[in-house]
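The other protein chains are all here in position, but one chain of the complex has been omitted.
Think of it as A and B in the order they're written, each chain with its own count starting at 1.
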Amino acid sequence: MDSIQDHIISSVHAFAPEGVLAATLLLIIVADLLPATSRPGVSLGLALGGLAASAAAVVRLPAGETLIFAGMLATDGFAATFKLVAAAVAAVVLVVSYRATDVDREHFAEYCAMAVALSMGAYVMAAAANLLSMFLAFELVSMSSYILTAHLKEDSKSSEAALKYVVFSASSSAVMLYGMSLVYGLTGTLVLQSIMPGLAHSTAPLAQSVGVLFILAGLTYKIAAVPYHFWCPDVYEGAPAPVAAFLSVGPKAAGMAMLARFLNEALFLPPGSPIRAGIDFGNWQTAIVLVSAVTMTLGNLSALRQTNVKRLLAYSSIAHAGYMLMALAVIRPFGVAAMTFYVVAYAIMNLGAFLVVIALGKSMRSEELDSYAGLGARAPVVAVLMAIFLFSLAGMPPTMGFIGKLYLFWAVLEGRGLAWLAVVAALNTVIALYYYARILRQMFFLPAREGAAEIRVEPIHYVVLFLLAIPTLVLGVYWGPLWGAISAAGTP
Amino acid sequence: MANILSWLTFLPLVGMAVILIIPTRLWKNSELVRYVALGTTLGCFALAAWLFFAFDRSSSGMQFVENADWIPYFSIRYTLGVDGLSILMVLLTQIIGVVGVIASWNINKAVKGYFTLYLLLQTGMTGVFCALDFVLFYVFWEVMLLPMYFLIGIWGGPRKEYAAIKFFLYTLLGSVLMLLAILALYLNMQAPSFSIIAMADPANFRADGWLVRNMPTWFFDLTPKELVWLAFFVGFAIKIPAFPFHTWLPDAHVEAPTAISVILAGILLKMGTYGILRVNFPILPAETVHFATFIAVIAVINIVYGALCAMAQKDLKSLVAYSSISHMGYVMLGMVSWHSEAGLNGAVLQMFNHGTITAMLFLLVGVVYDRAHHRRIDGFGGLWAKVPVFSGLFVVASMAALGLPGLSGFISELLVFMGAFASHRVFAVIASSGIVLGAAYLLWTIQRVFMGPLNPAYADKDAMPEISAREVASVVPLMIIVVVLGVYPAPALNLIGPTLGSLLQTMQSAAGAAILP
Partner (left out) sequence: MYLHFGAVLVFLLFSVAFVAIIYGISALFRPANPSAEKLTTYECGEIPFGGSWIQFNLRYYLIALVFLIFEVEVVFLYPWAVVLRTIGAFAFWEMIVFLAILLVGFAYVWRKGDLSWFTPSGSGHTDATFSGK
C-alpha cells in the first residue's frame, strides 16, 4: 500500500508539465470571472505564461526513460520533444488568434483555456504508455477540439464543422475503444509493453487482428489519414482559421507520437526475440505502408482541384500525414527520428501557411483561392512569405521541408523492400507542387481583381510570420543541431 | 585567392541583398538596380577570368577545392571544386550572366524582383557546376528552379503560366528521382559520404551494399544499380532535354523573356549533360557502358527529330528552341563515343559552343521581337535592306549554329562526328543528316526573314529601327568568342583535355572489349 502511494507521490513530480497546464487552465477561468482581470490580454498572458512554464518544466525533467503513475505515462526524450512542439504550437496559435478576425474576443478566455486543455491532452498523448491513458488523452484532445471548432457560436459554418467533427470523432473513438477492449480481453493487460507478450499466448488470430486494427483505425483518425480523413477538409474549412491552423498541427503531431509509441512498444518485436506471436510487426508494417501510400496519394489528388485555400491546405495536411507515416513504417530509431524531424518542420511551415490565411483574412474577408490574385503586388511581403512556406511544404530546398523529406526518403530507402514507397512519395511531391503552385500562380502571375481589398496586416502577425519563416529557411541550410537534439531524444 | 569558388557562387547573393535594400521610391526608373546587377555579374566575370588564368591545365583533378563540415551527423559536407569539365561551364555561366543583364535592360515590370531572382538564379547555376557534395549539388539544382519558375511566370509571354508550371513540374519530377538515386548511392557507401568524388571510386562501395539487397530485381530485368543510373539519367535528360522529355522546352523558351531564354538555352540545358558526365559516367561506369547505345539512339532522335521540328516551326523563337534540342543531341552522341578523345572533347566543347551560339540567336530574336512585337517567320521579309547590321549579326549567328567552318560550332561538331564515326558508325551517318537539316532550316529562315522584297509592314521609316548599341553590346562578346574558338579552339580544349582524358580512361576500362565495333 505504502509503496504504491509513494510511487504515485513521486510521480507527481514528473507530471509537473501537465500539472502546470491544468493550473493555467483554472487560472484563466478564475481570472476571467473577476471583473478586474476579465480581459483578452490577461487570458492570453496567463496562457502564454503557463505554456512557457510547462515547457520549462519539460526541459527541467531529468533525462532518461521512466514510467510514472504505475506505467500510465512514459517521460522520455521522445515525449519531451513532442510536448515542446505542442507547447510551441499552442503559443503561436494563441498569439495569432489574439488579433484574428474570426475569434470571438468576448469569449477569448474560454478560447485560451481550451487551447491549453488541448495542449495538455497532447502532452499526455505523447507520453501515454497504457491503453487507458491513451484513450483519456485522445478524448481530452478531441473534446477541446470540438469546443474550439464550435467557438464561433453565431457562425453556422463553425457549428456545422463542430458537429461533423463530433460525429466522426465519436465513431472513431468507439471503434478504437472496441479495439482496446478486444486487446484487453485477449491479453488481460492495458500496458503497451505487455501487449505483445500477452498476444503471444493468445490463440485467436482474428480477434487479435481486429483488435489491433481497430486501435490503429482510431489513431489514423487523429492524424487524419485515410480512411479516417473525411472530417478534415470540412472541419478546417468551417472552423475559425486559427483553430484550423491549430488542429492541422497540434493534434496531428500528438497523434503521430502516440502512433509511434503504440507501434514501437505494443507491436514491434525486436529481431531475435524469443516471443513468437500470431502477429508481429511485419503484418502491421504492411498496413502502415499501404495507409501511407494511399493517404499521400489521395490527399494530393484531392487537393488538386480545391478552390478554397483552407480546404486545399487541409488536403495537403492529409498528404503530409501520409509522408510521416512512411517513416513510421520503418519503426527503427532512424525512422522515428525522421518522423519527428518532419513533424517539427511540418509544424513550422504549415502554421506559417495557415497564418498567412489568417493575416489576410482580416482584410480580404475571403479564403477563396481567387481572392489571392495579384497578392504579389498588393502585399509583397506576405506573398513572399507564403511562397517560402509553400515551397517548404512542397519540399524544395533550401527550406526545412526539403530536409524533412530528405530524411523521410532516407528512412524509407533504408527499410527493406520499400523503395517503391519512396518512389510513390517522390511522385507525390511532384503532384503536390502543382497545387501549391496554383496559389503561387494566383499571387504572382495574375493581376489583382477589380475592387480587390487593400491588404492590411496586423504587426503582430508580421512578427509571427517572420518568426516562422526564419527557421523555415535557416533550418533548411543548417539543421545539424536540431537533428542532433531529435536523434538524441531517442525513440518511444 | 582563397575561397574563390565560394566568392564566385555567392557574390550574386550579395548583389541580391544590395538590390533588396535599395529603396524603390528613391530610384523611380530603377536604373540603380540594373547597374547593381550588372556590377555583380561583371564582378563574377572578373573572378571567373582570374579562375581561367589560374587554372592548372596539366592536372586532371579537382582544383580550388574548398571542403568544410556542414552537417557532421551524416558527413554532409560543403565541398566546392572545379576540374576541366566544370570550369568551362563556370566560365560560360559568368559570360551568359553578364550578357543576360544587358539583355534585360528594358525590363520595366517589377525591376527589383526581376533582378533579385536573376541573381539568385546565377548563384544556383554557378553552385551546380562547383558543388562536389551531392546534398549541396541537389540544393543548388533546386534553388535554380525557383527563380526560373517566377522569371518565366511573371515576366513571360502570353502563355507564361502554362510554360512556367510545365517547366517546374518536369524538372521537379527529374529532381526527386535524382534525390532517391543519391540516397540509394549514399546508403551503399562503406563510410558515410555524399561526396561525388568519393563515390567515383568503386572501392568506397560496400560489396554487400544496400542496393544489392533491397532493390526489386523484377523491374524490366534491370539490376538495382541500373535503376539508380536510370533515375539519374531521367533527372538529367529532362534538363537536356532528351527525347521524350523535351516537350517543356519549346513552351518555356517561347514564353520566357529574352534574357531568360538565353540562360535557359545557354546554361540550364548544359546542366543535364554536365550531370551525366559528372555523375553517371564516373560513378556508374559499367551501367553507362550498358546504356551507351541507348544514349546514342536518343541522341540521334534528338538530332533528327529536333531538326525536323525546327523546320516546321512558324515562330522564330520556337525554331531556335527546337534547334537547341537538335544540337544537344550532338553532345549526347559525342559523350558515348569512346574510341578516341575526340568524342568526349567534342561533346564538352559543343556544350560551351552551343551555349554561346544559341544565346546569340535568342538575343537577336529578342531584338526583332521588341521591334515587331511578333515572331512569325512569314511576317517578315527583306529586312536586310532595312536593318543591315542586325541582319549581318543574325546571319553570322546562324552560320555558327549550322556549323560553318571558321566558327566554333564547326570545331565541336567535327570532333563529335570524328568520335561517333569510330564508335557508332550507323548512328553517326544518320545523325549527319541533322547537319543538312540544320543548314536547311537556318538558311530557309534567313531567306524568308531577310531576303526578298521588304515586307510593306516595315516600309515605314520608324517601323523597324536598327539594332541599338546596348543590344550590340550583348551580342558582340559572344560573337568574338565564337569566332576566336572557331579559328583557335586550343584555349578551351587545353582546359578540358586532361580531365576528359582520365574520364575516357575510366570509360574505356569499364567498357573493355565492348567498345570495339
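One rule holds for everything that comes next: a residue touches a chain if its C-beta (ideal position, glycine included) is under 8 Å from a C-beta of that chain, and two chains touch if they have at least 3 such contacts.
This structure is a prediction, so every number in the text was calculated from the model and none was measured.
Judged over the whole assembly, touch between the missing chain and the shown ones holds for A.
When the missing chain is restored to the complex, the residue among A:26, A:381 or A:488 that touches it is A:26. In the complete assembly, the contact with the undisplayed chain comes from A:9, out of A:9, A:36 or A:206. Although one chain is not shown, part of chain A still touches it, namely residues 1, 5, 9, 26, 29-30, 33, 185-186, 188, 202-204.
Simple rule for what comes next: only the chains that are shown with their structure count from here on.
We define each chain's centre as the mean of its Cα atoms; on that basis chain A and chain B are separated by 43 Å.
Of all the residues in chain B, the ones that touch chain A in their complex are 70-73, 110, 113, 135, 138-139, 142-143, 145-146, 149-150, 153-154, 160-161, 164-165, 168-169, 172-173, 176-177, 179-180, 183-184, 186-187, 210, 213-216. Within the complex formed with chain B, the chain A residues making contact are 376-377, 380, 391, 396-398, 402, 406, 409-410, 413-414, 416-417, 419-420, 422-423, 426-427, 429-430, 433-434, 437, 440-441, 444-446, 478-480, 483-484, 487.
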